[in-house]
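All protein chains of the complex are present and in place, except for one that has been dropped.
Note that the chains take the letters A and B in the order they are written out, and that residue 1 is the start of every chain.
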Amino acid sequence: MMEVSPGAESSRPDHVALRGVTKRYGGVTALEDVDFSCALGSIHAVLGENGAGKSTLIKIMSGVVQPSAGEMFLDGAPVSFPNPHAANDAGVVCIFQELSLLPDLSVADNISIGDPPRRFGMIDARAQRRRAESLLARIGCEDVNPLLNVRDLPLSRRQMVEIAKALAKDPTVLILDEATSALTAADVDRVFEILRLLRDDGISILTISHRMHEIEAVADRCSVFRNGRHIDTFDQGARSADEIVQMMIGREIAAQFPEKQQTPHPDTVLEIDHLSWEDRLKSVTLSAGEGEIIGLGGLDGQGQKELLLALFGVLKGVSGAVRIGGSAVALTSPRNAKSAGVRMALIPEDRKTEGLMLPMSITDNLVISSLDALSNGLFVDRKALETAVDDGVARMQIKVGSVDDPVSTLSGGNQQKVVIAKWLLTDPKVILLNDPTRGIDVGTKQEIYKLLRALAADGAAILFYSTDYEELIGCCDRVAVMYDGAIVTVLAGDAITETNIVASALNIEAQDAAKTVAGGPEATP
Amino acid sequence: MTDAVRNSAGESRFGLGPEDKPILVASGFVLVILAIGTAYTLVTQGSATLLSPTYLLQQLQVGAFLGIVAAGMMLVILLGHIDLSVPWTLAAAAMMATAVGGGAAIPVGLAVGLLVGLVNGFGVAYLRIPSMIFTLGVNAVMRGLMVAHTGGFAPQTAATDLMQWLAVGKVLGVPAALLVWAAISVGVVLLLNRTATGRYIYAIGNKEAAAYLAGAPTRRVIITAFALCGMAAGLAGTLLAGYSTKAYQGMGDAYLLPAIAAVVIGGTHILGGKGRYLGTLIGVILIVLLNSVLSIMQMPEAGRQVIYGGVIILMLLVYGRGQKVTQ
Partner (left out) sequence: MNTATGSSDLRIRIRQNAGLLTAIAVFLVFYIFYNANHPRGFSNAVLIQNSNEVFTLAMVAMAQTVPVLLGGLDLSVGAIMTLVNTLASHVMNGSPLQMLGGALLCLATGALCGFFNGCVVVFGRIQPIIATLATGAIFIGIALFLRPSPGGDVDGDLSWAATNDLLEVAATYGFAEGGEAAWFQPIAWIPVPLLILIAMGALVWLPYARSVTGRTVYAIGSGEGAAYMSGLNIERAKISAFTMGGFFAGVGGLYLALQTSSGNADIPQAGAYTLNSIAAVVIGGTSLLGGAGGAIGSIFGALVLRTISFNFRIFEFDPLLQPLFEGVVLLTAVSLGALRVLRVRNTLELFR
């Protein structure tokens, strides 16, 4: 472990500090002998790959889990938090990645959930509402009616309510675990402004993010974690992005993306013809050739997911036509999309709820999409099933102990491989991917990129939605950028650049975009 | 890696693996019940009545009705649903079977069960109404239909000879009802472990969205499970009518909760997705033996109910403790 770099700012006293903290889950060490501190009144970013121990770190700090060894100090005094409540009482408040809002309760209820204003032992609805209004105003969300149920708010507004809720606890230390991952660029800006305001109010802020440019935009200090260890802490700007990435993965980054095919794609596999749905998809027309990887870009929530779901038959009331290999297909259900004439596959957005049956075995998850093909007559052919499982494990190089173990015992990356392998077993012609690398470690990401290229080389047409535009640039033959339910630009070849993608994403002219990027990197998606 | 590693336990779904603690505990409890009952009869009657094959077979014959209902109920519970329409599905099947009589009696009984099951499945799979409440409504409708049909009294029609034979007859000394139950059991085991539908049932019980997105025919599977559950209740109804030579009001009331209890005692998770048929089988045997030991002891109804409830809680507490340790 490296020493805290000498350049560390020493003028500010430590607000929260961990000494020698270790956390084990069963036989797995999630954090090992970590010394870490966060200075008073600063914004401190924590970086690291998945499994680096970031989540465990903040869970310990916010009382969700208790360390196996080591001590924590708040303003120099030793503290221990047996539960989140104790942490909150001490002024340490965490906004978790999974939203902690209660969808059936109102915004006002949610904001005051921990300690609502009371009269005669009963919750004082009016005082609660006033408090909600003032907190929402503090973060510039006056337009949210506190009476509304959280369920009825869009995702970005929910995140704001989440922040208001955290502020209601009057924190001195505010921890954000990927709090911006669901937000649009404009909302991210707003959150950052709020964070700076809070910092200036003397609140110490600890933030976890995977988006480097966001960290550059807002952090004062950065700490890098790797494999459960604290690697280094430095002032923002003291290290280059490359250095930071190297620290995170512990090795040089090899050529991240496999080489693109230079051949044209003459045979059209998938034709999307004026596809519309509700007000979320507006006359989308796109075609994909054999062996072509088409990226879907743009800000989050511009209809990319809906396009994939519509193609896969999940959405109802879709108008327009879809042709596969020249013949029109009906988009009625995933089962239909999987069927012989269509042969489509979808890697869904959320592998835990949409991609896998977590408690079931790896075998069961691998074969779930190909059970019909593996059945002869009434029964599943066990030999064929075992062959298929071996095939899936081998093709995706899934690291398994036993294929009869629950899939939940695998790491995130390997779980995602199971999802992909499941579809490979159906031999798809058209592959739809909904942000497949989100929350996946760098190593697995690279394997997935290679795999996509290999599948394309075998003749599949691939539609690849990603929130990470580096992926789009590195992986895709063409990139269709969506804005407000419509495709605004299709970029190809050398035109696939950060500037162009961002420009299209914001639906502005390229020149303006170049300025935007130069002026403020946080404006990018 | 060329060949994936497989657990020996997972390989033999019919054997006992480490996750089968509920089944082991329930089996142990069956032995405890037998021991207590035998000790009681040895002291009071000087004989081990309970352990005689004739007595055991007779108990299992009575248990067959519950066992058949529980087999169907298990399929629905594995999906994460429940079928509360069993009582009047069972009674309606019995009443219609005896009303029709002749060779058509048993097919009609099964058809009634199938029909109710299809309606339940439609309500749950297509209308997406919580099964708890939809099947409750269907139960009320079936009760209404039967009251209208019978005038609120036990129907005068009698069970056919075949129904009576299936319920009380014997093949080479083995009760026919037991053989029917065995045949159903084999069918359910094959369905759950060897067919695509069986795997889909588990998948839907675990995560319906994931199963749907994987291209599983989720609606068809849900309807199938409810239809089979309805048919199981219908079959139990026709057999029970054969056993008592006729159908009567409320004949199914005593089967709903014990069937759910048997499934759960056998280790099937009440929220679905997890459980093995062997457990349900042992759960049924446990409940049947518990009942018969209590009647040997001439336990009044009050004590039976208390013991019955206590046993379920006790067993689930034992399972629950185990789960906590493994987490």
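The rule we apply is simple: a residue touches a chain if its C-beta (ideal position, glycine included) is under 8 Å from a C-beta of that chain, and two chains touch if they have at least 3 such contacts.
Because the structure is predicted, anything quoted here is derived from the model rather than measured.
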item	value
Contact residue for the chain not shown (choose from B:M142, B:L192 or B:A247)	B:M142
From B:L31, B:V171, B:V186 or B:L317, residue that would touch the chain that is not displayed	B:L317
Sites on subunit B contacted by the missing partner chain, in the whole complex	82, 84, 123, 126-130, 132-134, 136-145, 147-148, 151-152, 208-209, 212-213, 250, 253, 257, 260-261, 264, 270-271, 300-310, 312-313, 316-317, 320, 323-324
Absent chain, residues of subunit A that touch it	64, 83-85, 88, 96, 98-106, 109, 113-114, 116, 118, 121-123, 125, 142-145, 147-149, 165, 277-278, 309, 314-317, 333, 354
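Convention: only the chains that are shown with their structure count from here on.
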item	value
Subunit A and subunit B: spacing of chain centres that average the CA atoms, whole Å	44
Complex interface listing, subunit B residues touching subunit A	1-7, 9-11, 190, 194-196, 199-200, 202-203, 206-207, 209-217, 273-274
Subunit A - residues contacting subunit B, complex	312, 314, 333-335, 337-338, 346, 348, 353-361, 363-364, 367-369, 371-372, 374-375, 378-380, 386, 389-390, 393-394, 397, 400-405, 422, 426
